[in-house]
Every structure is written in structure tokens, then in C-alpha cells.
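Below: one structure in C-alpha cells.
In this view, the complex is presented without one of its protein chains, the others remaining in place.
In order of appearance the chains are A, B and C, and numbering begins at 1 in each one.
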Amino acid sequence: MQLKQSTQLKSLLTTATCALLGSTTTQANELENWQFDTALMVYSEVDRVSAAEAIIAGERTYDNDQVLNLKLTLDALTGASANGAVAQPHVQTFTRPSGKGQYQADANTTPLDDTFKDTRVQLTGQWTQPLSDGYTWSVGGNFSKEFDYMSLSGNTNIAKDFNKKNTTVSAGIALAFDQIKPKGGIPDPLTPMIISDLISGYDDEGEDDDDGINPSSIASSDNKTTVDLLFGVTQVINRRMLVQMNYSFSQVDGYMTDPYKILSVLDINGISQEYRYEKRPDSRQKHAFYLQTKYHFEHSIIDASYRFMTDDWGINSHTVDLRYRIMLAGDHYIEPHLRFYKQAAADFYQPFLNQGTALPEFASADYRIGEMDTYTLGIKYGMPMKSGQKLAFRVEYYNQAPKNAGFTQPGVLAEQQIYESIDAIIAQVSYSF
Amino acid sequence: MVYLRALFITMLLLTTTFSMANSLDQLEKKLADLKGQVVYLDFWASWCGPCRKSFPWMNEIQAKYKDQGFTVVSINVDHDKTLADKFLQEMPANFSVIYDPKGKIAQQFKLKGMPSSYLIDRDGEIVSAHVGFIEKKKAIYEQAIKQLIQQ
Amino acid sequence: MKKSHLLKASLVMLSIILTGCSSLGVEPWERDLLAKDEMALSSAPLDAALDDHIYFSKEASSGGRSFGGGGCGCN
Partner (left out) sequence: MLKKPSRTIKSQPRDAGFLICFHAMASPCEVLIDTDDENHARTLGAIAAHEAWRIEDKFSRYLSHSVCGQLNANAGKRCAIDKETYLLLKFADDCYQMSAGLFDITSGILRKAWHFDGSDNIPSSAQISALLPLIGWQKTTLTETSFQMQQGMEIDLGGLGKEYAVDRSLQLINQQTDAPVLINFGGDLAANKARVIQHKAQPWQIGIDHPSFKKQQVVVSITTGAVATSGDANRFLLKNGKRYSHILNVKTGWPVDNPPSAITVAAPQCIQAGFLATLALLQGEHAESFLHAQGIKYWAIR
């Protein structure tokens, strides 16, 4: 019978006593009440934008079934994105958003602005509280900050269960205030981008100056407000199936123009003469109808949703999302994912402006409000860990194919690809503990 | 042939009624055996979160008031008994469990939610019930039991 | 008094929906499958948040499921 060595006995005894009396009892217990979900995602477009996003979310359930959710999101974005100008058979030169320095686009390529480097921090909190008679009340807030953007919002929601909790009706409202402070200021909409003839000392690739003021700037910042209303009904159909129907209305007022986006002004031969800053309306009303259902088969679950969105900018869109979770032995699962999205162009979308015609009231060549079809193909694999933690991996392929919404491409532009499709890969790891 | 078929149907009817009544019979027998005792009848399932929280407490009150003529009887309503057994491996019960996979007892009691608990006095009458298990109400639940025991 | 009519009408509508639904559903003890985490309507909220962020910054639609995306200057 060998007794443990002296130092070992003492330290073993200390450890054992800590476990029993818990020198950090209260803290340990508090942490036990929290459930944490974390995720790390990388998004990468071929030759364009790359983004990384990390989320940590904590959920704590209190004795009376109140739930507190806190979430911290960090993301970083780098790379180049289309500035709105069309490709040309010659090299094009653009002024950087800061107004200082220039960058160029090669002949026959979609002009990309490579100044985008952004990081965002977002904090979200939500408190959910059951009230009497089947009512549940929830209130939350959100704060997000980028170097050129700030958003602040609050929401509240009330839900009531009927019919043995088989039917839930809910209504909610959210208010948001967003402020944009673009690099170089807010450019005067629809005015030409001033491109200095000076061969400046700034190099094409390098960082541009944060303090620069774009000569086209009319203000340093602008803002918008959003009011969202949401009404929903959730219905249990049977032991295996439930359905949710939502209607949401959104009213946005204020600055919705993208200060970094421009339009090419083309002559009748399709040659670009100048570039003008885009301009969007300062009000937008959106209606969205959302239907989701889940069905539990013996060893699999199907999750299907459809959304129809329409707004007074003339954008109509259809989204279909399908996930099919196949349960494997030992609580492992694989989940293929399919998503289709189709949108019509905004009324004021146009891929370029024509020289010699009157300027429209609003114009944007941002492909994101143009006509497009997209699809996503993905697969997720999830597995439990030894002591209850969960690990999951997800890989998705995203394809975006902008379409010509009926614009003829004059002269040399006929040869150019102005609706370039985007391919992206999304990879994600999630861990819950 | 006709005779055989009739026999077959009778057999079928007998077996189905027997298996359907099974869990109810078990409960009836259990409650008859416990006549004269205060019974805390609890409906639970492996998938029900608050049920998990109630188990340590039910073990505790069972131990505490056992000597004074008090028993906890639980009804498991899992469709699949193996899930209930898995739950019991993690969350052992020091009280008896009646399996009601078809929800026959649950139906009889017209449960309003899960878990549901009933207090039955020494005469076998249900005197109170509550739905859900809320940590903060433990003292209230216990008070009701204590009162009934002392009656 | 228009308002009260409207209110009445919507109440009637609601009750129709509710009675229509009352034949649907399950008993409280039959929620074994519905109680699973993976049967929650938002069973993977982080995946949904990440997806919303991507699609919000790449497409012109948002919202529907819950309060619309946003909180970023990506669109």
C-alpha cells in the first residue's frame, strides 16, 4: 500500500475539497445555467469578397422560465466588389471613395472597388418572459458598429398560445436607427465622379487615406429609420408536423443609397464618358409573406419554407429553402440544404446611363437590386461530443446569376459581360456547450 | 370458417382491450394498494424539460415523507419505452414508474400540459393538481403535501 | 365607429382561424417529436443569422422569418 507522495497528497486533497465545497461555487453554478452556441464562418467569392464571421451566443433560462439571450458577432470583410460601372474594352480609372487616390479596372473586366476592408461588431440581447394565460412577452435590443456604419434597434413581441398550445399567435414591432458615415462623405447623388487628371503619387493597390474628403461630398453622414411589424401564426398539425405563417411589413425612411456605387454614362457607341453616383428613393415599403413547415419522419426531418417579398421599389422576390435532416446512429446527422431565390429588378435599376438623355429621378446599377436568380447547395454534418457538447460542420456553394432585365447594350457594350455571375463557398464550424 | 373468423375477431378484441386497459389497470391496482396513503401522481416524459428538474425533488419528498404514509407514483407517457429507460439511467427514480405508451391514463386524466401532477388523499380522492414544474414553487408543492399528510 | 367594425371583423376572422385550427394539434403528452430541439422552427439560429447576413448583403430581400435583417451597412 503505497501512499501518494506528499506534495501530491496535498494537492489532490485541495482539488477534492474544491470540488466538494466549491471555492467558486456561485460562479460555477451560474455558468452551468448558460448554454453557449458558437459558430465560425468563412465566406469566399472567387476573386472577390472574402468574409469571416464569428458568433458567440449565450442563453440562460431562469427558474420561472424567463430566457435571456445574448449574442456577440464579429465579422471582417476584405476584397473587391463591383462598383456599378460597366466593363469597357479599355482600362478605366476611378477615384477612390475617399476622394484621394485612384484605382483602375482592366479592359474587358467588371470594375471592382478593392478598398473594402471592414470589421463589424454586433451585440444583441433578448429577454423572453412568460406571462399568465399563455402569453409570452419578449423584448430585445441590438447594437452594431462598423467603421462607416452604426445601427441601433429595439423590438418587442407578444405571443399567445391557444388550444393546448397547438396554436400560437404573435405580433411584434421593431424600430431601428441606422447611421452611415461613408469614407469620403456622402457623394452628391447623380453628379459625376471627379477624376483628377493628375498622375498622383498614390499607388493603385495601397490603402487610401481615411481622412480624405471626396470633392463630390455633400455631407459627412446620413441616416435612416426602419419600422418593422410582424404578425405570425404557428399551428401544430399533428404529432409530426407544424406550420408557421408570417406576414411582415417594413417601412424604411431615409438614406438608402449606396454611397460607394456609381453608374457608367455611355455614349451611343457604348463607350463610357463619365461616372455618376447612384441615387435611390428615401422611402421603401416592404411586405413579406413567409410560410414554413417542419415534418418529422421516422428518422428524418424536412424543413421547408417559402417567402414572397414585394416592395414599392418594384422588387418582387421568391425564396424557397429546403433542409432535410437525416438522423444517423448515435445522434449524428447529415443535412442537405437547397435554396432558390429569384428577384425582379427595382424600377429604378439600370445597368448604365445614356449620354444625352435626361437624368432619371433615381438610378442605381447595383446588381443586387437588379434581376437575378440564385441558388445555394449545401450540406451539414453534426455530431454530439462526449459530455453533451455538439459539433457541426457546414459547407455550401452559392451561385448568383444576375439577369438582363430588358436593357439593350449599345455599341461596344454588346461584347461585354455586364451581368457577371458570382460563385461563393461558405464553410462553417459550430460548437455548442 | 365463419366460426373461426368470429373467434379470431373475438380474440383480437380481447387482446386489444386487454393491452389498452393494461396501463390503466396497473394504475388502478397501484392506487388500490396505496389506499390509506397520500399519493403524488406525476406524469412525465423523457422529452419534457421540466420533468427532468422535478425528479430530484420527487426523490427528495418521497424519502422525506415516506414514513408518514406518502408515496410518489409516476406515469411515463413516452411512446417508446427505451427512451424512458434511457432517461431513468441518467435520472434515477426512487419511486415507481407505470408506463403508459399509448397515453390511456393521460387521456383519462385529460392532461393540460407536461408535466402534470395530482395529489390524492388517503381516501383515494384527487384533491389538487398542478401543471408544470417550477423550481420556485417547490415550497408550495411541498406545503400542499405536508398539509394533506397531516389531515 | 368604423374602427369598432374593423375590430369586430378581425376578431371574427381570428376566431374562425382558431376554431378551424382547434381540430388540429396534439394532446400535451403527444409532444415527443415536437419537443425535440431539431423540430423547433428555428432549430439552428446561428446558421440562420449567418445566412441572413449573407443573403441580406447579396440580395434585395430580407426578413419574413423574424424581424428583418439589417444592422449592417452591407446593403
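Rule of thumb we're sticking to: a contact is a pair of C-beta atoms (placed from the backbone, for glycine too) under 8 Å apart; a residue touches a chain by one contact, two chains touch by 3 or more.
Since we're looking at a predicted model, the values are computed, not measured.
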Which displayed chains does the hidden chain touch?
-> A, B
The one of B:59, B:107 or B:128 in touch with the missing chain is B:59
Sole residue of A:12, A:268 or A:328 that reaches the chain not shown, by the stated touch rule | A:12
Pick out the residues on chain A that sit against the missing chain.
-> 1-4, 6, 9-10, 12-17, 19-21, 25
Quickly run down the residues of chain B that touch the omitted chain.
-> 55-56, 59-60, 63-64, 66-67, 90-94
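Note that in this section only the chains that are shown with their structure count from here on.
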Can you give the whole-Å distance between the Cα centres of chain A and chain B?
-> 49
Whole-Å distance, chain A centre to chain C centre, using C-alpha means?
-> 19
Residue numbers in chain A touching two or more further chains are 164-165
Give me the residues of chain C that touch two or more other chains.
-> 27-28, 30-32, 36
Going by the contact rule at the top, pick out the chain C residues touching chain B in the complex.
-> 27-32, 35-36
Mind listing the chain A positions that touch chain C in their complex?
-> 37-39, 41, 43, 53, 55, 57, 71, 73, 75, 77, 120, 122, 142, 144, 146, 148-149, 151, 153, 155, 162-167, 169, 172, 174, 176, 178, 180, 226, 228, 230, 233-240, 242, 244, 246, 248, 250, 258, 286, 288-290, 292, 294, 296, 301, 303, 305, 307, 309, 313, 315, 317, 319, 325, 333, 341, 343, 346, 368-369, 372, 374, 380, 394, 398, 400, 422, 426, 428, 430
Within their complex, state which residues of chain B touch chain C.
-> 43, 45-49, 77-80, 83, 103, 106-107, 111-114, 116
